[in-house]
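As you look at this complex, bear in mind that one protein chain is not there, while each of the others sits in place.
Each chain gets a letter, A and B, in the order it is written, and its residues are counted from 1.
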Amino acid sequence: MFYREAGQYKTSYAADMAVFPLRQDRIGLAIIIAAAYGLAFTKNDFLLQAVMIPFLVFSLAAIGLNLLTGYAGLLSLGTGGFMGVGAYACYKLMTAFPEVNVLIWILTSGFFAAGIGVLFGLPSLRIKGFYLAVATLAAQFFLQWAFNRVPWLVNYNVSGAIEAPLRTLFGVPIMGPTATPEVRYLVVLTLVIFLTWIASNIVRGRIGREWMAIRDMDIAAELMGIKLLPTKLLAFAVSSYYCGVAGAMLVFLWYGGAEYTVFDINQSFFTLFMIIIGGLGSLIGSFFGAALIYMMPIGLGMLLPAILAPFGLSIGSETIEHLRFLIVGALIIFFLIVEPHGLARLWQIGKQKLRVWPFPY
Amino acid sequence: MLGKFTLGAAAAVLIGATALPAAAQDSIYVPLLTYRTGPFAGSGIPIADGMHDYLRMLNERDGGIGGVKLTIEECETGYDTKKGVECYESIKGKNPAVVNPYSTGITLQLIPKAAVDKIPMLSMAYGLSPSADGNHFPWIFNPPVTYWDGASVFIKYVAEKEGGMDKLKGKKIALLHLDAPYGKEPIPLLEALSKELGFQLILYPVAAQDMQNQGAIWLNVRRDRPDWIYLQGWGAMNPTAVKEAVRNGFPIGKVVGVWWAGGDDDARAGGEQAKGYKSLDFHAVGTDFGVIKDVQKHVIDKGLSKYPKDKVGDNLYNRGIYNSMLVAEAIRTAQAVTGKKVVNGEDVRKGLEALNITEARLKEMGMEGFAAPVKVSCEDHNGHHKVFVAEWDGTKWVKASDWMEPMKDKVRPLIEAGAKDYAEKNTGWPKRSEPCAKQS
Partner (left out) sequence: MDILYKIFLEPFALMASAPDLLLQTLWEGLVSGVLYALIALGFVLIFKASGVFNFAQGIMVVFAALTLVGLHEKGVPAFLALILTIGVMFVLAFAVERIVLKPLVNQPDIILFMATFGLTYFLIGFGELIFGGNPKQMISRELFLPQGSTDLQLLGGLVRVQHIDIAAAVIASLMIAALAVFFSKTRIGRALRAVADSHKAALSVGISLDQIWVIVWFTAGIVALVTGIMWGARSDVSFALQIIALKALPVLILGGFTSIPGAIVGGLIIGVGEKIGEFYWGPLIGGGIETWLAYMIALLFLLYRPQGLFGEKIIERV
């Protein structure tokens, strides 16, 4: 009833090709963004620090991986490593040039990740599918080893960890221990919205279409005149850029410090879960996936005691943890069976249904 | 729509759960970050139970501390930094008295937050060694010893066995360590000592993925033939190392573990031949102490613990007891210093700085011979207390040396330099503004 496009005429090609051709979509998006900014003023530190900031950071990483896997069809398990490159590059840059604003370095650090990504993306021309996935594991393990073993990367810190120094924007601390979750949340939110906007334009343009052509059948794409190597490497570069920026934000705007284990293989797997559950080849799916995979265990951790308490079962924290694993595993399988194309597909179906509601005939 | 529904439900629960106002406090909230799952659960479970059982015993026996009940809550971290930070965020709003992160990785993350959130952090004999400097880290405490002290005692012990410090020249001493910040902690001190005393230091890093796959490392050991091995491992790495030492015919009596490598299961894995494996320790094992008897009587026998009855008194279980004893004493001291009954984080920080557990107090607690006295000051958040070497006799740990003083003169300058370095690298590191509380 409310979600109808009747009466909205497109009078130019530009209007027809707009990202959000429907007025309702535009309004909805505006409301969501406004609400997201509004959350910063709820003063709920737990919500911001332990839920929203990581959710946004992981969404960005998921977008990065989705560009590669969902759009260009190249399976990668090196996400954790590429995120790490971003984080360590950012650390080196901002300690070497403390006078430059740190936001510039966060955005620059992605380029280093992109470079490393291209390097490890080189085999993608020869190999594909699971073989490629395992090959990217080489990147994952090598990079992890390097973060741990090259003391230069951590400025020879005794602890072997990188820490977020105090950095300000317009005099307000946005990084370091004194930066409030609200400020960091706003910074993260703004960066994520900005980068998502860029990504949505990339995938709708020539580059994105080339990627999708390669994904659907690379030989056919080659016959149509798409150069495989540069296009695939570009996919690796852009994807790693996003992952790198996400990694830098993860450490400096969320954790406030990290050791190399943060970027271990589990990070790579988790990002992959997010895009598969969320929906391959869908930007909004990356957000759904990140929300589900990241928030589901937290939610379960809170729900389970509440559910079990009335039965007189007070269970220990470890039992909750076991149940958490068990249920998350079962839910992953459940979601895959119910909708193998991910939450993004459910979203689309929902929108379709809403269009004709309440008179589906 | 299912996804949206789940999301909505999860979000609603989240908001609901966090928005609950903190109830009017008539108890002291002591959160325990523990891990009973994951690859490190083997070491984590006895510690978690020990910490829980002692505090529970205080509640059962004395009705808490100073008449105030303790609210004990465990949060499962799985030794995973992400989950640890999540745990911290979920407890920090509930006015915790003190936080025990129980992971060097999580400790490193929380160090900068402690001062901002005004929550003291007790990383008992783990964490960042330089955080022993109270001038730079007013909110972080790591008594009774640091890893650097431990390594120095190990060197002292080796010297004793070899017949003097001068005999160390030309000896090969190896550090077999987990390839993570925790494992790498003792390296700076050992390097400094190797220069000074003329022994050769060999490093054998073990990556976390290869914890149970140490074949190549032990081949290196066979090639290099070190005279002594110092084991700084954790979780599944320790039993594997002990097994490999036995397998490769390395004299097990010359393997000395840091206190975290002293789990009963770690040594038991080596079977008969692990007899003679050594480990540093700062508290006794067994159940022949008043305090353990009380725990058995008030907690274990009532079925309030998850720990198997026959394993009470294991090394790592007693480590948990010791840890909780420090927590409880800090709270007790805080009550004495501030005069309040229900103390908060800021009070406990003062309590920790004024912590002075004397021989008399130990006796009072039924801990005579269980541990050495502990004293913490405003500058020195560690104390660099004595440790001893324990030896595995095939079924349990027995004391194999006297209480040994760490080389404080070597360790302290390194700590102060490390702390200064840390503060300098983190621009904007706050200067200490907390006044030094006097012992009442």
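Definition applied: a contact is a pair of C-beta atoms (placed from the backbone, for glycine too) under 8 Å apart; a residue touches a chain by one contact, two chains touch by 3 or more.
Note that the structure is predicted; figures quoted are calculated from it, not measured.
Looking at B:K113, B:K243 or B:H298, the residue that reaches the missing chain in the full complex is B:K243. For the options A:L166, A:I276, A:M295 or A:L346, the residue in contact with the chain missing from this view is A:I276. For the options A:L22, A:L228, A:I265 or A:L308, the residue in contact with the chain missing from this view is A:I265.
Residue-wise, the contact with the chain that is not shown comes from B:G38, picked out of B:G38, B:G127, B:P226 or B:G418. Residue positions on subunit A in contact with the hidden chain: 75, 123, 126-127, 129-131, 134-135, 137-138, 141-142, 144-145, 148-149, 217, 219-220, 223, 265, 269, 272-273, 276-277, 280, 318-319, 321-333, 336-337, 340, in rising order.
Even with one chain removed from view, subunit B keeps its contact list with that chain: residues 36-42, 45, 179, 203-213, 215-217, 219-220, 222-223, 235-236, 239-240, 243, 247-249, 265, 268-269.
FYI, only the chains that are shown with their structure count from here on.
Of all residues in subunit A, those touching subunit B in their complex are 44-47, 49-51, 54, 95, 98, 141, 145, 148-149, 155, 157-161, 163-166, 173, 176-178, 255-262, 264, 288, 291-292, 295-296, 298-299, 302-303, 306, 316-318, 320-322, 325, 335, 338-339, 343, 346-347, 350. Within the complex formed with subunit A, the residues of subunit B that make contact are 1-4, 6-7, 9-11, 13-15, 17-19, 34, 36-37, 48, 74-76, 78, 81-82, 85-86, 89-90, 92-93, 105, 108-109, 111-113, 115-116, 128-130, 179-181, 184-185, 188, 207-209, 306, 418, 421-422, 425-430.
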